[in-house]
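One protein chain is absent from this view; the other protein chains keep their places.
Right, chain A next:
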Amino acid sequence: MKELILQTSHISKSFGDAVDVPVLSDINLQLAKGEFVSVTGKSGCGKSTLLYVLSTMDTDYDGELYIDGVCMNGKTEPQLARVRNEKIGFVFQFHYLLNEFSVLQNVMMPALRLGRWEADEIRQRAYDKLVTLDMAQHAQKKPNQLSGGQKQRVAIARALINDPLIIMGDEPTGNLDKRNSEIVFETFLQLAQTQGQTLLIVTHDQEFARRTGRTIQMQDGKVA
């Protein structure tokens, strides 16, 4: 049995004011270190909702969530922010880079917040991540000078900067054309295979899902 990174126990969630509409019901998941997992399902099946619950950003749910063996229930907002900073890297459908800062500064930002390394070391690490993703020549550019695929790769570099336990993606290729999607997928695959990076990617792209290590199929808020 490999080391468990993420574990859920009976997670349920429902939206609703007058009538409760269940979105997630009784989700039990286990993610081991080094797994490349995709979550798929039809639109509205709750896959993104699940991801945000797992990411600690959404705290309104029943059940228990363990990240790296630590229970996330009852943690304060700054504590959860710290967990996200340290242990989780995010890649979203939209890149969410800050246009006021250069590519390199964008990548450095989460590490500067964490403060585990000195600024010079962070700069070097950020540069190394950009080299890995073949984006080093754009390090000093502003994000709005890059193409969509390039921005997404910068976002991946940013997700990697703190050596997270897990990378979570919400439709990371949703906005990209075929060629750029391929590049992003290749990047993820490489991270999983060469560095043993744990990945949890939500996607509706069946082609994408089939090529990952494990696929979690969701239907009506349940794991099918």
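Things worth noting here:
Rule of thumb we're sticking to: a contact is a pair of C-beta atoms (placed from the backbone, for glycine too) under 8 Å apart; a residue touches a chain by one contact, two chains touch by 3 or more; residues count from 1.
Just so it is clear, contacts and distances are computed from a predicted model.
In the listed set "Lipoprotein-releasing system permease protein", "Fumarate reductase iron-sulfur subunit", "NADH-quinone oxidoreductase subunit J" or "Succinate dehydrogenase subunit D", the entry agreeing with the UniProt name of the missing subunit chain is "Lipoprotein-releasing system permease protein". Contact with the chain not shown here comes from a single listed residue; of A:10, A:42 or A:113, that residue is A:113. If you put the hidden chain back, the residue from A:58, A:128, A:163 or A:182 that touches it is A:58.
Remark: the omitted chain is touched by one listed residue; of A:36, A:90 or A:188 this is A:90. Within the entire complex, the positions of chain A that touch the omitted partner chain are 48, 52, 55, 57-58, 77-78, 81-86, 90, 92-94, 96-101, 109-110, 112-115, 119, 158, 162, 170.
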